[in-house]
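A single protein chain has been removed from this complex, and every other one stays in its place.
A, B and C label the chains in the order they appear, each numbered from 1.
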Amino acid sequence: MRLIKYSEAINEGICEAMNSDKSIICFGLGTTDPKAIFSTTVGLEEKFGSERVFDMPTSENAMTGIAIGASMNGIKAIMTHQRLDFFLLAMDQLVNNAAKAHYMFGGALSIPITIRLIIGRGWGQGPTHSQNLQAWFAHIPGLKVVMPSTPSDAKSLLISSIFDPNPVVFLEHRWLHNSLGDVKKGLIKKKIGECNVLKNGKDITIICMSYLTIEAIKASNYLEVKGISCEVIDLSSIKPIDWDSIFYSVKKTGRILACDTGFTTCSVAGEIIARVSIELFDKLKAKPLRLAMPDVPEPTSFGLTKGFYIGAGDIARKCLAIFDHKTDNESDILPEPVPHDIPGDWFKGPF
Amino acid sequence: MRLIKYSEAINEGICEAMNSDKSIICFGLGTTDPKAIFSTTVGLEEKFGSERVFDMPTSENAMTGIAIGASMNGIKAIMTHQRLDFFLLAMDQLVNNAAKAHYMFGGALSIPITIRLIIGRGWGQGPTHSQNLQAWFAHIPGLKVVMPSTPSDAKSLLISSIFDPNPVVFLEHRWLHNSLGDVKKGLIKKKIGECNVLKNGKDITIICMSYLTIEAIKASNYLEVKGISCEVIDLSSIKPIDWDSIFYSVKKTGRILACDTGFTTCSVAGEIIARVSIELFDKLKAKPLRLAMPDVPEPTSFGLTKGFYIGAGDIARKCLAIFDHKTDNESDILPEPVPHDIPGDWFKGPF
Amino acid sequence: MEESIDKKKLLKTMMRIRAVEEKIAKEYSQQKMRCPTHLSIGQEAVPSAISFCINKNDFAVSTHRGHAHYLAKGGDLKAMIAEIYGKETGCSKGKGGSMHLIDTNVGFMGTSAIVGNSIPVGVGLALSCKLKKSDQISVVYLGDGAVEEGVFYESLNFAILKNLRVLFVCENNLYSVYSSLDVRQPKHRKIVSIAKGIGAKAEQCDGNNIEECLKVCTYAISTMRKEGGPFFIEFATYRHREHCGPNFDNDIGYRTLKEFETWKLKDPISNYQNRLLKEGSCSKKDFQYFAKEIDDEIEEAFEFAENSNFPLKSEAFKGVYS
Partner (left out) sequence: MEESIDKKKLLKTMMRIRAVEEKIAKEYSQQKMRCPTHLSIGQEAVPSAISFCINKNDFAVSTHRGHAHYLAKGGDLKAMIAEIYGKETGCSKGKGGSMHLIDTNVGFMGTSAIVGNSIPVGVGLALSCKLKKSDQISVVYLGDGAVEEGVFYESLNFAILKNLRVLFVCENNLYSVYSSLDVRQPKHRKIVSIAKGIGAKAEQCDGNNIEECLKVCTYAISTMRKEGGPFFIEFATYRHREHCGPNFDNDIGYRTLKEFETWKLKDPISNYQNRLLKEGSCSKKDFQYFAKEIDDEIEEAFEFAENSNFPLKSEAFKGVYS
């Protein structure tokens, strides 16, 4: 066992990759500043030099195109944005260019770029610093999308993303940066497109991603006590998604709850419900369930975010309801932590 | 009956609105050029002057922000882009600004802008001139999204969009521009969020939008002959969507096929399947069905687009299969028109 | 000019902004203002000068670092503090926080947490004025980082094209977060020269000298009012505290203590106080009196904020559509 933080795992992943391949570069606003993007890029410039590791102008769109152009000549770029929301400026380059270049030039090119986007919630991040738009990226043919929930996946999936010949959108949740996990040394990889079955169960399949995996595990522990056996699937990759494992699990349990950190309408969770309903209609023992963020921008106020986020309690309640469990006091079930808007004591705001 | 073209209906809608309200402006690349955005803006500059109707620089992102800013001071802007794909440059302004301003400023502002985006398919438009990204817009709280399929809806929904106090994304399909329909004179409005039940039926609900409505109607006529009675729902509004009518219909028919002009994964059709499966699980007599464009960029070649688009035949085959209809020769069913890549003889390419 | 300006009022405007920010800094560690907050301490001269050149019905938009701009435009202090506290009495009803301030009553049309995002909005406001044949102007505050966004360039191009009255106020404080200009913009290329290249009238100005700021702004605005069209001003300025949050951060190594101290010496407020003392237009007593008046107002605002209620949880789900 070697416990390290998620943020350290990211850093290690970049280091290992850059060590093993001189064609990898790493840039983004703040990459070389003292905060080093929540410590994930710390020490990289010292190790690999300022040609390969650099800060950049606030020019998200051009910088994406520049990564694309460099990748056409054998460079593998890792670009980071401190919030996904900033990357909305670069949708033209991402969608009209990176995602399609391999296809529309008949295979003449590959675009091996990795775009790290930090997503989050809470502590007053508000409407434009908290968007979880994985559904957007999943909608676009040609993009791969990953959302690791453990330090080990963070490292291994990041390495796989960097070496993947396609553009990969790598979504890391701010609330996971300090979580600890066992992480192997070296250049470890994990196949993009394979989920983690974190827990075997027989009554219901709970599908989750990124930070919600933490909440799903908590809920499943609680439900176990109540006699409901949950199979917990951490998606880990969003596109390609591991349909085989999902279908296999739902065939077994006959029930599904799909959770999502993003808005509800046209969400990844919705896609999962749709596909499962189409493919496994006859196997479902109960209506499928979804728990995604409401179709509402995230408000800033501490008061307004109370009860706003999806937590273990919400997951547990959804599952209990489908089994017609009566509970005396609903709000007693895995209550929201206090304060509800931070991931843990380590978080000292503002960023 | 007064038959006019879809493109004329758009033009009339703008005229009527601008006539009735001096605060409306209309701009976009080509608005005042001789082609007048597929004739939809013809004559507007003459009628309303060059202060209110103007061409613009190729600066999609800034122009969106400019529309937003003007709207904060009582101007209602109609902005048009000749392809949806160009508008990807403006996602920051649309999503981080227009969609959220009303909410994140606590209601202090409204953003009454209408963004006309032309979508399409065929005739070598290729990967970056053919995207139907309604699912993206539907995913974002604060946006309204409409996709009229008839000239009458085009006019009335456009007028409603212009006068709606929220940002509305108005998607018009190039293949509909020349379609004829009965359109009332005057300042007619249609409520955003109400679908059209185009055909009553009892066996299956076919949900469609925009150009696919034409194909769905063809398919339903064919299916009728085969003894399958289809209820055809033209969504018309994508967000808000008319859940009441959809649920009402599916409760009746017990079967659903959701069609979509966009990519499959995380599509609007997927959202409909998900919601229907969740809400009407017990009412479904057969697995729900979806027919959306594949998760593939649209290729350019005439050869490659053969059989690529969703047509009446595909819709019919999907429906027949769910009723276990055996058909002697599948490909005989409503064959793809020849040539398959144009909407009709009126289309003379290239634009 | 010398004669006509109200020097005391100028000073007081700056002092008030400073005091509000200092108070936020002081209380911030209590963890009651739970949102990213970017203070303008050190950068008070520019908005203060501008507040003397524009009218209440002129427009302004700003950035993540918007407190000073909001206050200088006449924004409601209580509503701002309450907003930072996330209260229902906040100017954005708690939905926006420090980065989303608005007061439409005084033409302050919002700040944005996305760099460059409010620039075209300011241009759109100016377009609306032209359409309405009003002679209002629109002030766009932006940082040295924001000029790196393509939208800045697109917006300025359009403002010139349509001859719109937009005052672009670029507060060049040398940093974007902790990234210095070196890693973002070509050496020896001045920001003002970009604006000129695009075709705008443009000037540079010492952003620590409020009287110079006032002069340059007055000139720019009178030019705009006369001839129409935008004007771009690059102000040299410096933030004293960390990029985001209440503390000093000279220890973390992105800038030298020497640099900090050099700029600290140029502090717009203490310098102006010294100058007014020297020329006899103000006494130390005046300063104390101002400070007291300001403190009372601030005290009241913080009390107001603290005593206000959080919005109801259910409000989170309302107001998505108008």
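Note that in this section a contact is a pair of C-beta atoms (placed from the backbone, for glycine too) under 8 Å apart; a residue touches a chain by one contact, two chains touch by 3 or more.
This structure is a prediction, so every number in the text was calculated from the model and none was measured.
*Asks:* Counting contacts across the entire complex, name the shown chains the missing chain touches.
*Replies:* A, B, C
*Asks:* So which of B:Lys35, B:Lys185, B:Lys226 or B:Lys285 would be touching the chain we can't see?
*Replies:* Of the candidates B:Lys35, B:Lys185, B:Lys226 or B:Lys285, B:Lys35 is in touch with the missing chain.
*Asks:* Thinking of the whole complex, not just what is shown, which of B:Ser59, B:Asn97 or B:Gln134 touches the missing chain?
*Replies:* B:Ser59
*Asks:* From the listed residues C:Ile5, C:Leu161 or C:Leu277, report the one that touches the chain absent from this view.
*Replies:* Selected residue, touching the omitted chain: C:Leu161.
*Asks:* Looking at A:Gln82, A:Ser152 or A:Asn166, which makes contact with the chain not pictured?
*Replies:* Of all options in A:Gln82, A:Ser152 or A:Asn166, contact with the hidden chain holds for A:Asn166.
*Asks:* With the full complex in mind, choose from B:Ser7, B:Thr40, B:Asn97 or B:Thr128 the residue touching the hidden chain.
*Replies:* Of all options in B:Ser7, B:Thr40, B:Asn97 or B:Thr128, contact with the hidden chain holds for B:Thr128.
*Asks:* If the missing chain were put back, which residues of chain C would it touch?
*Replies:* Spelled out for chain C, the touching residues are 148-154, 157, 160-161, 183-186, 188-189, 193-199.
*Asks:* Go through chain A and note every residue touching the omitted chain.
*Replies:* Touching the chain left out of view, chain A contributes residues 23, 25, 51-52, 56-57, 59, 61-75, 92-93, 96-97, 101-112, 141-142, 144, 165-166.
*Asks:* Please identify, in ascending order, the residues of chain B that touch the omitted chain?
*Replies:* 29-30, 32-35, 54-62, 85-86, 89, 123-129, 294-297, 299-308, 341, 349-351
We adopt the following convention: only the chains that are shown with their structure count from here on.
*Asks:* State, to the nearest whole Å, the distance from the C-alpha centre of chain A to the C-alpha centre of chain C.
*Replies:* Computed from C-alpha means, the inter-chain centre distance equals 36 Å.
*Asks:* Taking the mean of the C-alpha atoms as each chain's centre, how many Å separate chain B from chain C?
*Replies:* 42
*Asks:* How many angstrom between the C-alpha centroids of chain B and chain A?
*Replies:* Taking the average C-alpha coordinate of chain A and of chain B, the gap between them is 31 Å.
*Asks:* Where in chain B do residues touch at least two different other chains?
*Replies:* 61, 92, 96, 103-104, 141-142
*Asks:* On chain C, where are the residues touching two or more other chains?
*Replies:* 90, 92, 94-96, 100, 112, 114, 150-151, 320
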